[in-house]
Structures are given as C-alpha cells and as structure tokens.
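For reference, the structure discussed in these notes is given below.
Shown here: the complex without one of its protein chains, the others still in place.
== chain A ==
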Amino acid sequence: MKYDHILVRYGELTLKTKNRKMFVNAIRKTMIRTLEGFDVKVKANRDRAYIELFDADPYEVMDALKHVTGILSVSPVVKMDRTEDAMKETALNFAGGFKGGSTFKIEVKRADKEFHLKTFDIQDMLGGLLLRNTENIEVDVRNPDYKVMVEVRLDGIYMYHDVIKCVGGLPAGTGGKALLMLSGGIDSPVAGFEIMKKGVELEAIHFHSPPYTSLQATEKVKRLVDIMSERTGVDIKLHIVPFTELQTTLYDKIPDNMSMTSTRRIMLRIAEKLAWKVDAEAIVNGENLGQVASQTLTSMHAINAVTNYPVLRPLLTLEKNDIVRMAKEYDTYETSIMPFEDCCTIFKPKAPKTKPALDKVLKFESNVDFESMIEKALENIEVYETDAKESENAFDALL
C-alpha cells in the first residue's frame, strides 16, 4: 500500500465566508513554500487541499506541514481504482494498524452519484470484511476510535483513516503584521509562534551591545529566526539594533536598581519606532507575569508607559514548564538554551526593583538625552533576512 496524496484540512479559515478566496490563496502560497524541494504538487480548493505525492515520503511531507498555520490536520490518503477489490485490500491494510479492543466506523462520501455501489453497500461490504478478518475489534458508529473514510470520485476512490493534528489557526499573512522582540531566550520565539498561529506576519527586533555581548548570541538569534521561518514557511526579517551606547549610558546615568526598568523602556521606545516604520500594528514579546523583576505587573506598567502601541503578550499567564514544552515542540528549545552572553546578563543589576516607581524613573531619564541616541541606533540597524534553506547550502561548493 502506497500513500499517494496528503489531505489537508483547514482550521478557522473555514469560518470565513466572504474572504475565503484570500485565505485559501494565502495557505496555498505558504504550503508551496514550505514544501519546496519535495516532489509534490499542491492543489488547494475552497474547503480542503490535496497534496499529490510523486516521489516524496508522506511522513516527511506531513512533518513539514505541522507548523504551517491555518492547517488543522492532515491525513495520508490512498487513491485507487474504482473496484471493490481495491477498496477491500486497502481497508484490510488500514485495519492491520488498529489497536486491539478498539472500534471503527466506515464513512462514505459519494461525489459521483452514479457509482454503482450505494453508501450503505460500501459500508456493509467493508464493515463486514473487517469484522470477519479481525479479532477484538467492534463497530461503533457514534464514537469510533478509527474512522475509515471512503470518497468515491470520478477519477478514483480515495481512502484514509489516520488524522494527524497540526497547529491550526489562520493562514500566514491574513492577520496583519507585528514586531516580535526577540531576546534569544526560551520564551520570545514561542510567543512569536503563538502570534503567527493567528495569521499574523512577523518581523523581529533584537538588541546587541558589542563587545559586551558575543557574536554567538547574535548568531543564536539568527538561528532562531531561521527555525521559525523554516517551520512556518514564512520569511521573517530580523532587525539587529546596536545598543552599546545606550546600554553604557544607562549603566552610567541611571541608578543600579532602576536601570533595568529604564533599559526596557528604551528598548520598547525603539521597538515602537521601528514598528511604525515597517507598518507593524502591534509589538509582541515573551513576557510572563511575575517570571522576573521586569515582568511584574508594576514593572510592565512602568515599561509600557512609553508607548500607545498594543503590546501583545501571548505567554502572559502560562506555566514555565508549559512554555518549555512548547519551545521543544517548535524546535527552538535547544538553540535557546545555548549559553552565550547577551545584553540581559552583562549589565544585570544586583537588585532590580520589582515595584519600580514611575515618577522616579521619569526623573532620572529626564537628565539624559536618550532621544538622539535612539535615533542613531535606529539608523544603524543591521537587517538579517532569513533564508534557512540557502544558509544550509552556503558550503555547497566545498562539501
């Protein structure tokens, strides 16, 4: 038995009626991009998509689609001739993988109403066959463990039963654009993935302070962007902001216990200006309520006061171990935990305030001309455009 198609079920986009075409076009584009290099053909219809497999491994294709937003689930499908024998053989093959003590149901869709077997005939034929040829497996039409789907079409019969859950949500690019604050830790890439689920396109911002932060820390953030781009099939532009001058000024001019709050405020001011410039409608970060001193409600209030932009915090109330689990699922965990110096670790105050007083922070900041330094930092942004596939082949000629 050879799987020759992958059936792709859409997520929430099926709730859309008026803009359906735009949503389907978006998901088609992302699937084609994600499956670049696989020998397949993508056919996205109004209510589902079929991926025809020529010489591609079905499980590798399904794995590649797992993080494409807008896909609810996928199934490997066998297409066969419109004969009873072909249906029987495939049904028996499927049943070979059923667990003992489980239940099944045969479901039939006759797109070709002229087909000589009626729905009940097919159910009866295949259901009886499986009951006779298996032990300890029963029929349950209400709540079966396995649903064997038989679709009768003009060009053949399509059968499948395995349903693999994907990320769901909405197709990339249908939900506007946001700017992700990417530190290189565990949380921020997960926050990015969560927002992308809703079809939001991302650009990312990262602050570095050479020579106090290492090259590897910046490389790590680039790798994270590569992973996110590869998994979702959507390019992410990374803006690397030179922060050294601001960092050392903050260190010099702001009292140690308030420097953290001011640092975050400056970063958010830069993020807002960049978001405006790149047409992003929100800022996203990986903040988690109470996780560290800068993420208490009081700190968030003092930091957030610099902007009117919506700051989205998809991980706000999650447990840390859930975030770790998600990072592992998204494949960013191993990269995130690589130990390099970043701006958070070097200039870390000894005792940051968990309840910074906004009036005091404002007073100290007013003594310094941060605005001109912010403008200078923005002018000197280095842009990294991810192309995971290309960077892998950088050594192609040598290797």
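Keep in mind that, in the parts below, contacts are C-beta pairs under 8 Å (C-beta built on N, C-alpha and C of every residue); 3 or more make two chains touch, one makes a residue touch a chain; residues count from 1.
Convention: contacts and distances are computed from a predicted model.
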Protein name, per the UniProt record, of whichever chain is missing from view ("Cysteine desulfurase", "Fluoride-specific ion channel FluC", "Peptide/nickel transport system ATP-binding protein" or "Branched-chain amino acid ABC transporter permease"): "Cysteine desulfurase"
Contact with the hidden chain (one of A:Ser214, A:Thr244, A:Asn257 or A:Thr354): A:Ser214
Residue of A:Ala351, A:Val383 or A:Leu398 touching the missing chain in the full complex: A:Leu398
Missing-chain contacts mapped onto chain A: 214-216, 219, 392, 394-395, 398-399
